[in-house]
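Accompanying notes for the structure given below.
Heads up, one of the protein chains got dropped from this complex, but the rest are sitting where they should.
So, chain A:
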Amino acid sequence: MINSKENRKSPAVVLVPMLLLSLFIQLVRLPAVVSENRPDLLILVILFFSMNSKFTYKLEVSWLVGIILDLASGAPLGINAFVICSQIYIISTQFKNFAKYAIYQQSIIIGLVNLIVTVLGYWIEHIIGQSYYEINFVIPSIVTALFWPIIFLTCTLLCATFSVSSDKENENKIN
């Protein structure tokens, strides 16, 4: 049993493929109605790993992923990096017991933080000259919140399948 715990793999085994898949879903061409209300899967995936494992460089990885999304989508460089980083930072520092909350509570927090940071992002985009003209912020945030249980379960399942180490196990090891 001890050996199996020691043989646990790095979170990157699941994180990297999940990030690539999320990036693909963020970029894939969808009908206009679906595209407007697309969930922020990249944030959800990074958030899962930042809460559930020793993911030290979560802010740096968020920033890098955001930059890649900016480049691939043609958005002003840095805007998605800012939005993703801010959400990860707010949730990880302001909700210290986030991992212990019930899934529905986590969804509500994610939805609210996503809404606030998205509005902030559009505000910055407006300042730098990229005008916006619709107030369709609420529905994408609700969709993102609703997708959290799916991402949570998927990532938990994948981590269990690929024997990825988690926080609790690491704490037990130290103790």
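Quick note on the criterion: contacts are C-beta pairs under 8 Å (C-beta built on N, C-alpha and C of every residue); 3 or more make two chains touch, one makes a residue touch a chain; residues count from 1.
Keep this in mind: contacts and distances are computed from a predicted model.
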* Structure fact -> Choosing from "PadR family transcriptional regulator", "ABC transporter ATP-binding protein", "Signal recognition particle receptor FtsY" or "Cell shape-determining protein MreC", the absent chain's UniProt record names it "Cell shape-determining protein MreC"
* Asked: Pick from A:Leu77, A:Ile103, A:Leu146 or A:Ala160: which residue touches the chain that isn't shown?
  -> A:Leu77
* Hidden-chain contact residue, picked from the options A:Ile124, A:Ile142 or A:Leu158 -> A:Ile124
* Structure fact -> Against the hidden chain, chain A presents residues 23-24, 26-29, 32, 35-36, 38, 59-60, 62-63, 66-68, 71-79, 81-82, 85-86, 89, 92-93, 122, 124, 128-134, 136
